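The complex is shown incomplete by one protein chain, all other protein chains being positioned as in the whole.
Moving on, here comes subunit A:
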Amino acid sequence: MSTFRTFQHNLTVLVCILFLFRVLAQESEKVELPPYSEYKDLKTKTWFNSYGNIRIGKRLFWDAQTHLRLEETKETPFVGQVAQIYNRHAIGYIHSKYFNVRLGGVLRLNFNTDESSEDRNLVPEWRIWHQYQFAQSLSSMMIYHRIRIEHRWTQGFAEDSEYIFRNRWRYMFRMKIPLNSHKLKPKTLYVAPEAELIMQSGKAVVASPMEDLRLTSTLGYILTPRLTVAAGAMYSQGQDLTNGGYFKHSWAMRFHVYYSPDFRKVKNKLPEIHLTD
């Protein structure tokens, strides 16, 4: 517990410094890189993610994700308090078993976790995103390559802060390895290691193109073809937007529910071809 207190303490100091820097930056618009890259204090987060994938046609589906992200604060160590509520939606197109694309929007509600802040408590963040996912099977496991491109408009909590526009370039490599079965099928426990690199660009991005590197390991269980649960741990680090010399890093516990209902009438769902007829 003492460690976390220290962290909290440090964090407050850091936020104060950052704030100071920001004020200074605004005033002078001059950012000075530290002589050596520095890690900021480690944070912990807890993510509850639900992933819906609702079939709306032979090849079309509605991707509906709702995430609840908690972030530790001084008052709420470890598990943290609500930081973001995340609504990611898209319409997807299944090109084949091995390739699908989707396009949609995100509305993220950012909560101000800074207990000392006088600013607004809640600001929205908007994104347009598109994603290209390739899947391939390798022996009993599956390998996925995910390219996700986001166009995001963000703003700070300050009353008069303006939206800044950035692009995010994300690539994720993921594997799903069944543990108690020769393939991914119901009643299978699997482990899913993944690595995702998130790069960013935009006017506001001067010296911090690497926004995040996420290394995750998840343990999942396929309950039915339509329902899977998973939980894992993620370590992430990335450059601070305002000063590329500082690196944020955190540990997150992630809990996922994957569901894929299909409300179409039975007669419209032909076997196998549900996909490829």
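Everything below uses one rule, namely that contacts are C-beta pairs under 8 Å (C-beta built on N, C-alpha and C of every residue); 3 or more make two chains touch, one makes a residue touch a chain; residues count from 1.
Going forward, contacts and distances are computed from a predicted model.
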(request) Between "WG containing repeat-containing protein", "Adenylyl-sulfate kinase", "Urea transport system ATP-binding protein" or "Branched-chain amino acid ABC transporter permease", choose the name on the UniProt record of the chain that's been left out. (result) "WG containing repeat-containing protein"
(message) I'm checking contacts with the chain that's been left out. Which of A:Met142, A:Met234 or A:Ala252 qualifies?
(response) A:Met142
(request) Out of A:Trp47, A:Phe61 or A:Tyr86, point to the residue that touches the absent chain in the complete complex. (result) A:Phe61
(request) Tell me which residue among A:Trp47, A:Tyr86, A:Trp129 or A:Tyr258 touches the hidden chain in the full complex. (result) A:Tyr258
(request) Can you list, in ascending order, the subunit A residues touching the missing chain? (result) 51, 53, 55, 61, 92, 94, 97-98, 100, 133, 135, 137, 142, 144, 176, 183-186, 222, 224-226, 228, 258, 260, 262, 266-267, 269, 271-272, 274-275
